[in-house]
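Working notes, beginning with the structure itself.
Missing here: one protein chain of the complex. Every other protein chain is in place.
So, chain A:
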Amino acid sequence: MSTQKVLMGNHALSWGAVTSRVQVISAYPITPQTQVVELLSEMCTDGTLDAEFIKVESEHSAMAACIGASAAGARTFTATSAQGLALMHEMLHWAVGGRLPVVMGNINRAMAPPWTIWTEQTDSLSQRDTGWLQVYASSNQEVYDSVLMAYKIAENRKVSLPMMIVLDAFFLSHTSENVIMIDQNKADAYLPKYDPEFKLDVKNPHTFGGLTTPDWYMELRYNIQKGMDDSYQVIRDAQSEFKSVFGRDYGMVEEYKCEDADVILVGMATAASTGKESIDILRNKGVKAGLLRIRYFRPFPFEDVRRVLKNAKQILVLDRNLSPGLGGITFQEVKSAMYNEKNKPPIYGFIMGLGGRDITVESITNLFEHAKKNDPQDIIWMEVKK
């Protein structure tokens, strides 16, 4: 029988790094992420994990240290949140341009000011154009499993891009759940040692990040997009191998009662898992409701989204994030995914739960009520104090 541990989301990330045998960790404290690297720093010292832990003076330096270590051929890990991620922004681009498969946990926390520590997705979604793969989790098991898969995907030479595992502040980061642990031998067989195509090597020197003129810059960007294009198959392969070895089945999206659904709610992270209960309630009342949880935001799962949504009569998108001047960020992506489809179901863009406000089962059933009575709109604010 497999070992189980009761882990909070933060420690599920730490254990994911242990199971993946990361070699270098560099991080800076920030609430609500700190516990991730606290546990890792302890494990590096007591020998649980054979890795170097570098404590630095800012998140910018943390990512820079990861980039250096990754360029030297080490499997590297870091974690951060909100302001810390924003401070890393310059380095996030660097990791992508250097084609370095750094893996990072980001705990979704709302951006300041005003200062806050509660959950919202705007921090990580603001980084969507950097070229990092992004996967959003809704349980601690998923957090833990995602770390191992992340290295498998990111280090694949067809991809060679960094990857972010994203989880909600407090709802996952500080909430304890049962997590089935992966046997280390099986993990090692699933995820072999990192073998980079290029690395800093005294015997065969290379340069990362040299000056490039207009002659070649565009081709390098083309290659990054090619890496993203190829990553779809790499992700599917990593997930199906994971299922055959460990039994747990992950897709780029999770579908819940979508097959015959007239109205489909699209969401991410824990709010989407709460939504399943709302779907059950609605189904009991005879509403043909379904739920599509987007796991991968980058690369965006266009095929899955189109396949699941094309026969719906209404699409409701729930965004716990805001791009001011536009609206919900998931809404934007879902709408663009559907634009060239023959059947274009009306799409409702709901904004809810910003700054960590609770999204309850009832709040989600209310979205369906709203859509029943109203025409679609790009931005529909729910539960806002007037």
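Keep in mind that, in the parts below, a contact is a pair of C-beta atoms (placed from the backbone, for glycine too) under 8 Å apart; a residue touches a chain by one contact, two chains touch by 3 or more; residues count from 1.
Quick note on the criterion: contacts and distances are computed from a predicted model.
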Pick, from "Aspartyl/glutamyl-tRNA(Asn/Gln) amidotransferase subunit B", "Transketolase family protein", "2-oxoacid:ferredoxin oxidoreductase subunit beta" or "dihydrouracil dehydrogenase (NAD(+))", the protein name that UniProt gives for the chain of this complex that is not shown. "2-oxoacid:ferredoxin oxidoreductase subunit beta"
Please pick, from A:24, A:37, A:103 or A:305, the residue that touches the omitted chain in the full complex. A:37
Of A:6, A:112 or A:326, which one is in contact with the hidden chain? A:112
Missing-chain contacts on chain A, rising order, are 28-31, 34-35, 37-38, 41-42, 45-46, 53, 55, 57-58, 83, 87, 112-113, 115
